[in-house]
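Complex shown without one protein chain; remaining protein chains in place.
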Amino acid sequence: MQTNRFQDHPSLSFVDWCLRGIGQVVFQNNPLSGLVILGALAFNSWIYAAICVVGVVAATGTAVLLKADRALVRDGLFGFNGVLVALALIAFTSENFRTGAVPSPAMLVYLVCGAAFSSMAFASIANVLAPYKTAALTAPFVLVGWLFLFAVLKFDAIDAGPMAKPISPEQFSDAVPYVVATWYEGIGTSIGQIFFQDNWITGYLILVGIAVNSRAGALMGLIGAIVGTAVAAIYGGPEGAVRDGLFGYNSALTAMALGGVFLALTWQSFFYAVFGAVIASWLWASIAIFLTPISMPVLTSSFVLVTWLMLLGQGTFKALAPPATPEEDRTPVSSKPS
Amino acid sequence: MQTNRFQDHPSLSFVDWCLRGIGQVVFQNNPLSGLVILGALAFNSWIYAAICVVGVVAATGTAVLLKADRALVRDGLFGFNGVLVALALIAFTSENFRTGAVPSPAMLVYLVCGAAFSSMAFASIANVLAPYKTAALTAPFVLVGWLFLFAVLKFDAIDAGPMAKPISPEQFSDAVPYVVATWYEGIGTSIGQIFFQDNWITGYLILVGIAVNSRAGALMGLIGAIVGTAVAAIYGGPEGAVRDGLFGYNSALTAMALGGVFLALTWQSFFYAVFGAVIASWLWASIAIFLTPISMPVLTSSFVLVTWLMLLGQGTFKALAPPATPEEDRTPVSSKPS
Partner (left out) sequence: MQTNRFQDHPSLSFVDWCLRGIGQVVFQNNPLSGLVILGALAFNSWIYAAICVVGVVAATGTAVLLKADRALVRDGLFGFNGVLVALALIAFTSENFRTGAVPSPAMLVYLVCGAAFSSMAFASIANVLAPYKTAALTAPFVLVGWLFLFAVLKFDAIDAGPMAKPISPEQFSDAVPYVVATWYEGIGTSIGQIFFQDNWITGYLILVGIAVNSRAGALMGLIGAIVGTAVAAIYGGPEGAVRDGLFGYNSALTAMALGGVFLALTWQSFFYAVFGAVIASWLWASIAIFLTPISMPVLTSSFVLVTWLMLLGQGTFKALAPPATPEEDRTPVSSKPS
């Protein structure tokens, strides 16, 4: 592969690992995908693009310092949770969710530590799941994100605004009618929300970044976003939440994960992935309502939960097969018995 | 065994698996037990009996479609969580908890998907617990039930009434005195509540269904219900909650699970099971209070938690022994390493 030139380059390799880390948020082990996605973020807000770099560098750097398994580092697997932790901490503490705000020094230290901690959490969760041939997904991000978001709201040294973004279907009006833009914006923003980008054009640009490495992956992501949005429409989700992509981002990730990444893409797994996307959309609403009393966002918990519950038992179902591709080596980290 | 005639019959086998699935809610791998229990539900409400059939068919059918391990399907192990998911979704969205209500088409699709998803969750949880020789119990139901109940209350297309049933001891009056009926109704309803049946006669009929397959099992279930009810009485639980069987249903399941199903029934395991029934009754109250702010019912989470915490470490305690009976093969699903 063309990209291997950099993956082991003495001085450029770290850049390569970090770009792969950005791509791995959407399962793409490809630095060019990461670069296109970084550009898509910058198109929406240079602040988010900069924070994305801070997060991936902090997380990947921590793994290097701790002398982590080199194969995992090279594939960007230590970076993607750090990206998401850093973006989430900015997104939910900025007065303007859409553009984000430049963090204070205390917040920056906090955010870097959160991203670093996500690397340790990744190693732990991946190790626990290794015997079951199931990946950690974004669980380290969800866990660290929730834990770090909560405390931030109470420390004096961090001047967090009120959470600017509605985070639950209950917070949107039920009276607004669906229009055409509900659909094309909602589907695009569903992809954007994976990276906390409230911008539908950024969403479609991220799809381009995915397609650079895998057209099937981009297609499954798009199908997942459409399914999530359609389910919300059929079951009467509020228009504002649909247009904001909130019903779709977990579905997009679930469809990609089950339709080609962790299962071989067949007709059976295609329908399995679509079913997963339906469930992930419902459960976004469910978890959002559950978390409302404590004002926490869902993050990608619905994706993690649905995908785990549909992958951990895969050995029981003969209709499903693991992928025959090198993606398999994403599965991860085995503990090394001495 | 007489019943094996149907278990492998070309056209009747699916009916056999589904009836066993109903029986497996109370650990009985026997189609006749399932049939008697279905009759007990119909005695209370034909709606619940019909929904029970929908749930078990959806869950077992999903397992067949996904080409699940045949041994598990034949023993009804894919059905029992589907039964409970379907019953719970009707019970907690109907205006009249006791009789239930006929679901709308949108609700029916939702409920069938929930039951189907419970089959995947069962495979996953069973697979995770397999190395520890511990069963999934009703954890798939508890998890899927909570997640699906929450979202249902917010979708426009599903016309859910207010939750008609008090779900926590706080919601009952402390001033009502105990009478004789508190006891015989409370103990019977404790068994009924396993299937969300607020009917003490149905409860005793379910015990008959258990006794058809295992008299020891029926006796342990009865003892568990008595223990749970007595603990609530001694510690001053409100009369209404005791008479509704709320303190007893987790205790009944725990006593059965520890006293004969997953441990050989000896004097040691008998006292271990009674101790578990005491704890399960206390923890019902605890979890109910914990869940009150989010208006979620306890379901069988107290049973699952206590039984797991008393079984996962069984290898450490030489006073406890696994059962020497074919029940052992319920333990479940091992992942098949390639």
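Labels for the chains are A and B, by order of writing; each one numbers its residues from 1.
The rule we apply is simple: a residue touches a chain if its C-beta (ideal position, glycine included) is under 8 Å from a C-beta of that chain, and two chains touch if they have at least 3 such contacts.
Everything numeric here is computed off the predicted structure, so don't read it as measured data.
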item	value
Of B:V25, B:I279 or B:L299, the residue in touch with the unshown chain	B:I279
Selected from A:G39, A:P131 or A:G240 as touching the chain missing from the view	A:P131
Interface with the undisplayed chain - residues on chain B	131-133, 169-170, 174, 234-237, 268, 272, 275, 278-279, 282-283, 285-287, 289-290, 293, 305, 308-320
Absent-chain interface as seen on chain A, which is shown	63, 65-69, 72, 106, 110, 113, 116-117, 120-128, 131, 143, 147-151, 153-158, 293-294, 333-336
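As a convention for this text, only the chains that are shown with their structure count from here on.
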item	value
Rotational angle, Cα trace of chain A fitted to chain B, multiple of 5°	120
For chain A paired with chain B, centre-to-centre distance based on mean C-alpha positions, whole Å	36
